[in-house]
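Only one protein chain is missing from this complex, and each of the others stays in its spot.
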Amino acid sequence: MATPASWMSSRAIALLALPAMLFLAVLFFYPLGTLIAYSFSGSGPAANYQKILANPVYLQILQRTFTISVATTLICALIGYPLARQIVAASPRGRAILLAIILVPFWTNLLVRSYGWMIILNPKGAINQALLALGVIDAPLALVYNTTGVLIGMVQIMLPYMIFPIVAVMSRIDARLVIAARSLGASPLASFIFVYLPMTLPGLMAGALLVFTISLGFFVIPAILGGPRDLMLAQLIEFNINNTLNWGFAGALSTVLLVATVGVYLVAQRWFGLGSIWGAIAR
Amino acid sequence: MRRGWAGRLAGAIFVSAACVFLILPTLIVVPMSFTSAEQLIFPPVGFSLRWYVNYATTNAWRLATLNSVLTATGSMVLATVLGTLAALAISRGRLPFRGGITTLFLFPMIVPSIVTAVAIYNTFAKLHLTDSVAGMILAHTILGLPFVVINVLAVLQKMDWRIVDAARSCGATPTRALFLVTLPAIMPGVLAGAVFAFVTSFDEVVVALFLSGTSAMTLPVQMWNGIRFEINPTVAAVSVILIAFATTVFATITTLKRAPS
Partner (left out) sequence: MATFNSRRRFCGQILAAAAGVAAPTFSARAQSKKIVYATWGGTWEKAIRGAWFDPFTKKTGIEVVAIGGNTYGKFKAMVDSGRVEWDVVEVNPDFQWIGQKDNLLEKLDFQVIDTSKIMDGQHLITPYSVPQVLWSRVRFYNTNAFKGDNHPKSWADVWDVKRFPGKRTFASKANSGTLEVALIADGVPMDKLYPLDVDRALKSLAKIKGDIIWGDTNAQLEQFMKDGQAVTGLVPDGRALAAVDNGAPIVIDYSQSMMTWSTMVIPRGAPNRDGAMQFLKYAMTPEAQAAVALAYTYGPVTPDAYKMIPMDRAKILSGGPQQNGKYFLADEKWWGENLATANDKLNAWRMA
């Protein structure tokens, strides 16, 4: 490992973060702090937080939000990782085509996409009609207005966020290391698990981090494709900001979400310390 | 990696299925963009190009497209520059509480955008940044920063710093080493982050809705206009146009890259 002195003094390098930090401090953290401070106002400093704890519905919503986000992350990882592998292994033209296809959802407005899924997945929609015609099922499947619908919608949106970081990291992997492992006698499976996978872990972790975090804040997809039980926290926050103007309560809900999310990061870092973004830094 | 034909077939089926999954809702929307009715309803009623015409001829839509492109490009550039520098600093600099600082950079992604919108509105209003493309760029840079930081950090894990040392020992100044050695090495991460920053801004509606005004309307905001009454089919037309455009760009780039040889 090269010593910092051979490049630039590490103090100087650290200063590179300053523009971004100042930028966020003034335009984001200061305003956010004001809103969080506001959440401590009301009939008492902890009134809004007590309200959250007192009503089991809020905790239920919080728990469901996390569950759906975790599920989305896992599904995206399972689908995204092999897909990333295919992309990297493809010819340059194939790679370009696949990347273009992955970006297609981004060019379609979120509203339009959700509406599209609503039409495809409903009991009278294309998928059910096809399955019924083929005789695979007897009665239409409930694919929408429930958690299934939410997951389908969210995975479709989140997949690119999982795939890109993995592809980025995979493209920087020295393939000779895998060949070396194989030539030393390791089976394909073993060389994958013990050589390739660990090398791609930063990409996987980055993707998981992105997908999990963004999922937490979603409210359009759960609103349009979900059922009553899929009410997510961001919908509740939006309701309090845009309907009842109860900003103190909305601020409290957001703070709870923030604290819970950072908590999840800390736990995940402990479990996946090796290879995680912060774990590698700490080394 | 040699795989038998079975493995390759399975791989091909998997990739095809995933691709179909990714573009399915968009496919459904294509026929709906040709409806003659005034709202997006399935099955579509009639056949007409009026929504494409509407998009091309209405000032509001054209201005919104321009604003969106400007905002997305501007915030992409700003977020990429700030974020890459920050990622370099976190990865190689002597920063206290690195984990904490990294987490702080992720906050704009963790905080639901509606909360960000409400929180920053007051500050932006006082700085006269509402209803302006400049303000929109700054706001979307906030949202795009985490994407750049995460992607660049991920690639920095795999960075072999010895090539930088080699460059320095050959006499390169720190700046030259940065631009000619480090940056190309981490380019996939930077590009991924830049793409996300662009797309996040282009598709972003919540913050844009708050900060928009008579002069700075973006495409997503324009699309949400009238949502209480109907989904304007122009929205579907725009999506088709954007996909066609993006695909053409991709195809052109790929063809150009192969041409010289």
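As written, the chains take the letters A and B, and residue 1 is the first residue of each chain.
Note that in this section a residue touches a chain if its C-beta (ideal position, glycine included) is under 8 Å from a C-beta of that chain, and two chains touch if they have at least 3 such contacts.
These figures come from a predicted structure and were not determined experimentally.
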Contact residue for the chain not shown (choose from A:Ile36, A:Ile102 or A:Met118): A:Met118
Chain not shown: contacting residue from B:Gln39, B:Thr173 or B:Thr252: B:Gln39
Hidden partner chain, touching residue among B:Leu104, B:Val118 or B:Leu178: B:Val118
Positions on chain B where the hidden chain makes contact: 37-42, 45, 114, 117-118, 121-122, 125-126, 128, 130-131, 209-210, 212-214, 217, 221-222, 224-232
Contact set of chain A toward the excluded chain (per top definition): 55, 57, 60-61, 115, 118-119, 122-124, 145, 223-224, 227-229, 231, 236, 239-247
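Convention: only the chains that are shown with their structure count from here on.
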Centre-of-Cα separation between chain B and chain A, whole angstrom: 15
Of all residues in chain A, those that touch chain B in their complex: 1-2, 4, 6-8, 10-21, 23-24, 26-32, 34-35, 79, 82-83, 86, 89, 92-93, 96-117, 119-120, 126, 156, 159, 161, 164-165, 167-169, 171-173, 178, 188, 199, 202-203, 205-206, 209-210, 213-214, 216-217, 219, 233-234, 237-238, 241-242, 247, 250-251, 254, 257-258, 261-262, 265, 269, 275, 277-278, 280-282
List of chain B residues in touch with chain A within their complex: 1, 11, 14-15, 18-19, 21-29, 40, 42, 82-83, 85-86, 88-95, 98-99, 101-116, 118-124, 138-139, 141-142, 145-147, 149-151, 153-155, 157-158, 161-162, 164-165, 168-169, 174, 177, 185, 188-189, 191-192, 195-196, 199, 202-203, 205, 219-220, 223-224, 227, 231, 235-236, 238-239, 242-243, 246-247, 250-251, 253-254, 257-258
